[in-house]
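All remarks here apply to the structure that follows.
Every protein chain but one is kept in place in this view of the complex.
What follows is chain A.
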Amino acid sequence: MPVEAAPALLAVDGVTKHFAGVTALSDVALDIRAGEILGLLGENGAGKSTLLKILSGVMPPSSGRITFDGADYAPSSPQDAKRAGIVTIYQELSLIPTLTVAENIFIGRAPTGPLGLVSWKRMERDSRDIIARVGLSIDPMTPVSALSVAEQQLVEIARALSLKSRLIIMDEPTSALTETEVQRLLSIMDRLRRDKVAIMFVTHRLEEASAICDRMTVLRDGRLAGHLDRQGGPIQLPRIIEKMVGRAASELYARPAQRAVAGDVVLSVRALRTVRDPEAPHAIVLDGVDIDLKAGEILGVAGLVGSGRTELARAIFGADRIAAGTITLDGQPIAPASPADAIALGIGLVPEDRKHQAIFAALGILPNFSVASLGRFSNGFGFMAERRERDALSGFRKMLSIRMASAEQAIEGLSGGNQQKVILARWLARDPKVLIVDEPTRGVDVGAKAEVHQILVQLAARGIAVMMISSELPEVLAVSDRIVTMRRGRITGEMPGVEANEEKLMELMALDKQDTLGQDAQGRDAERQAR
C-alpha cells in the first residue's frame, strides 16, 4: 500500500540497537497510521522485544530516528512514553492486584472533590464509563485480584484509553486467554480501530494476526524481513511463515548426520492431564498427552509459549501435580510427587528459566555443580568428599569445555553458555536415564549454542533419552531425531527429524484445525493442501 494513503502516526526509521557487542536490532523501519492494526511478528530472538522496549521508553536506540505524530519521539522513560500517547501492555500485567479496578484506572490521578480529597463517587462513575468502552460490565470497585487475566487485560486497555493514548502496543496479549476471550479481545481491538486508535499487535499466533491485522511487519534475526499488506483479503499464513523463516536462519544450524537408531522406549506418558489450579479444573494445562521417549534419541518438543511444553516437562519431573494419566519408566509405572522422587528415579531437568530455577547466584561453581548429587559426593557421615567432587567437576569441565577460572568462582561470573554447561554437568553427574532440557540455549550466545547442541547429541549417543523443548525451530530441527509439536496442551503432530522443516512445524504449532478464526479458515485449509 502506498505510504501516501494517510500520514503515519508512528514512523520508525533505521533503528539499530547494540548490547555489549551484540546487535539486537539492525536498521529496522516500520510505520503505523491512526485507526490501523499493525502486526509485529518474528520468531524468538528476532528483535521484537528490543523494539518494544525502545518504543515504550525502557531504553533508547543506539541509532535511528523515530517520529510520533510528526515530531521526534525519544522517550526517556515509560512515563514519558505514556505522556506522549504510547502505552504498552505487557504479558505480565502491571495492575496492582490489591486495589480496585477504579483505583487502578485512576492511579496517580484520582478525581478530587472541593477539599482535595478523593471523590470516590466520581471515580466510580467515570471508571464505569471507561471500562464500558472495552466491553466490561463489572463493578469498578472490584479488586483486580478477583478478575481473570482476560478481564485484567481489558482493564489495562481501558486505562490506556482513559489516558488518551493514541497508540497501544500489545505484547502477546492472547497467550494466556481462552478461545472465547481471544475472540472478545479481537472484537474490542476492531472497535478501537474504528475509534482511530492505532494498535501494534505483537504475537506468535499467526491465525489471530491474520484475522485482525491490516498490515504486518516481520522481523528476523534483528533485521527487517519485510512488510505484508492486507490486499483485499486477510494476509495469508504461508506468506507470513515464509517471511518469518527466511532462508538464512536454517543455515545457521548444521544438522548432524543421522544417528544410529534409537533403542527401547524408556519413558512413556499416556493421557496425561494437568490443571493450572485445582480449584478451577476447567483451566486445563495438559489435555491428554501421549508421548514415548526412547533411549539414545533426542526428542524435540516444539510449541509456542503457553502450548503446555514446559508443563509437560514439569509434570514428568514431579514439579507439578498430575490430574490424570500415567507415566512409566522402563516399564514400571511411576508417580513422582516431587522433583526429588523423579531425580531418584533417574530423571533430570534443565529448566527454562536458568536464573530463577537453576542457578544459585550467590554460590560458587562447585556447589552449583554438585547440588543434585550431594549424596554421591559425601561419605556415610554426611561430610562432603570434596576431592571426589572436584575431580568430577574437572572431568566435566574438560568434557563439556566449560570455560571457568576455578571451582570457587561465582557462577554469576560465567557467560550464559558456560552457566548452562555447569547445569548440564549437574545432571550428568547423576548418570540420568532421561534428561529433559527446556530451552537449553536461551540466553546463550550463538557460538555456545552449537556447543550445547553437540553436547546433547553426545549424551544421546551415550544412551541417555533426551527430550528437548525449544521455541527456536532451527534448533529443534538441528538436533532432534524425532519431533512432536504441541498446541493448547495437546500433541498436534509427530515426524522424524529428517522429514521436518520449519513450515511444517510452524503450521502444527500455530494452527488448530478446530479453530475457526475468521470466515476464510476453509479457504486457507484448501490452500494448504494445494501447496
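Points worth noting:
We adopt the following convention: a contact is a pair of C-beta atoms (placed from the backbone, for glycine too) under 8 Å apart; a residue touches a chain by one contact, two chains touch by 3 or more; residues count from 1.
We adopt the following convention: contacts and distances are computed from a predicted model.
Name of the non-displayed chain as stated in its UniProt record, restricted to "TAT-variant-translocated molybdopterin oxidoreductase", "Electron transfer flavoprotein subunit alpha/FixB family protein", "ABC transporter permease" or "Molybdate transport system ATP-binding protein": "ABC transporter permease". Contact with the omitted chain, checked across A:Val118, A:Ala344 or A:Val498, is made by A:Ala344. Set against the missing chain, the residues A:Ser119, A:Gln357, A:Ser415 or A:Gln454 yield one that touches it, A:Gln357. Screening A:Pro114, A:Gly232 or A:Gly382 against the full complex identifies A:Gly382 as the residue touching the chain left out.
Seen across the whole complex, the unshown chain contacts chain A at 317, 319, 338-340, 342-344, 349, 351, 356-363, 367, 370-372, 374-375, 377-378, 382-384, 386, 405-406, 408-409, 426.
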